[in-house]
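Dropping the structure in here first, questions after.
Of the protein chains in this complex, all but one are displayed in their positions.
Entry: chain A
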Amino acid sequence: MSFLIDSSIVITSQILFFGFGWLFFMRQLFKDYEVRQYAVQVIFSVTFAFSCTMFELIIFEILGVLNSSSRYFHWKMNLCVILLILIFMVPFYIGYFVVSNIRLLHKQRLPISCLLWLTFMYFFWKLGDPFPILSPKHGILSIEQLISRVGVIGVTLMALLSGFGAVNCPYTYMSYFLRNVTDTDILALERRLLQTMDVIISKKKRMAMARRTMFQRGEVHNKPSGFWGILKSVTTSAPGSENLTLIQQEVDALEELSRQLFLETADLYATKERIEYSKTFKGKYFNFLGYFFSIYCVWKIFMATINIVFDRVGKTDPVTRGIEITVNYLGIQFDVKFWSQHISFILVGIIIVTSIRGLLITLTKFFYAISSSKSSNVIVLLLAQIMGMYFVSSVLLIRMSMPLEYRTIITEVLGELQFNFYHRWFDVIFLVSALSSILFLYLAHKQAPEKHMAP
């Protein structure tokens, strides 16, 4: 009886998450596009719903809500469904949509997408070999095998995003890094851009006129295409078409220049807006936060290095350590069990909410930057895949932040994975990502003012 009540609670919350994912998809991601394939929207919302249910079950674990056996059952079921989606459905659909976009292979969509999926499975399996993630006594198609591989990919993604975010956040918040941009700089650059456009236009006018006279005289200008075309153009050439190809090359170079100037001008406008923003109250607040985050970032890099160098994996979680410190060193006595439960609930809750929100914002930005009307379906499915793997590995890593008594459920459900490996791997990739982001941002920052001052 209690099992039925528990299940209905979980299923209601799943439906709520599904609705939220659906709305997010329609309002944020697909703002400028038309949804033609509803399968994509359904898959995205389902992935989101089941990932959020996993987090919800962790919270229930900490708070002690619901019956323990029904929690365990829902964990197992949730995990199976998520793995099914991430390994079977989404890759298959990605292959299917990629093939549908290519006109030539339109007829044999299904068999080719099956072939693509099999290739994906092969590489996915091979991924597990170089890593010591499992004890060898498990069978071949068990949950542990699949989860371990999904975990590797997800943890890599998390560490990359986390490393880049940790460095980028203070860089964007702090106004110390803002270059000084005046209105005259922008006007000068705009004038150069318009002058370049004028030169391009005058060359195109010559080309258009030349083409018109050639057309009226009955000649035809053939662009050299293919191997034989190029050979022919080397040996025989009409004088008119020679001229045209020369001018065309000049125009190509000028167009490249105009693109560069456009991007630089957009960059200058963006910097100017940021300078104005930093003078407002909100801007000053973020500037202050930026200093705070830069200290945090340096500390995290330092800790990651120490962990790797001294081969140390923390045994206790921050909550228990915090309580130990307050009890032993500060001598404050309080009900440890009660407080540890509430504090870990708050801490884990904050981690979950910020990571979901951060991921959704990053995915949206990424989607706006690279999608077009043709590829929007494929990109959304890729994002759903990334989101699913990210959330699964968050569950793996969050285990470290929880006191021992709450870790048991995750250990039980996910089986005997080498959790320590994942933490080590996270530290390594985080370090690599953070250091290369620092290098990358340093180079970009140095290069920009030089380009901008060049005559």
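As a convention for this text, contacts are C-beta pairs under 8 Å (C-beta built on N, C-alpha and C of every residue); 3 or more make two chains touch, one makes a residue touch a chain; residues count from 1.
Everything below uses one rule, namely that contacts and distances are computed from a predicted model.
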item	value
Chain left out of the displayed complex - its UniProt protein name, from "tRNA pseudouridine synthase Pus10", "Cytochrome b-245 light chain", "Alkyl transferase" or "Rab-like protein 3"	"Rab-like protein 3"
Residue touching the undisplayed chain, where the options are A:Glu144, A:Asp185 or A:Glu255	A:Glu255
Option from A:Val10, A:Val46, A:Ile87 or A:Ile200 whose C-beta touches the chain left out	A:Ile200
Touching residue (missing chain; options A:Lys76, A:Arg212, A:His342 or A:Arg357)	A:Arg212
On chain A, residues whose C-beta touches the chain left out of the figure	31-34, 190, 193-194, 197, 200-202, 204-209, 211-212, 255, 258-259, 261-263, 265-267, 269-270, 272-273, 368, 372-374
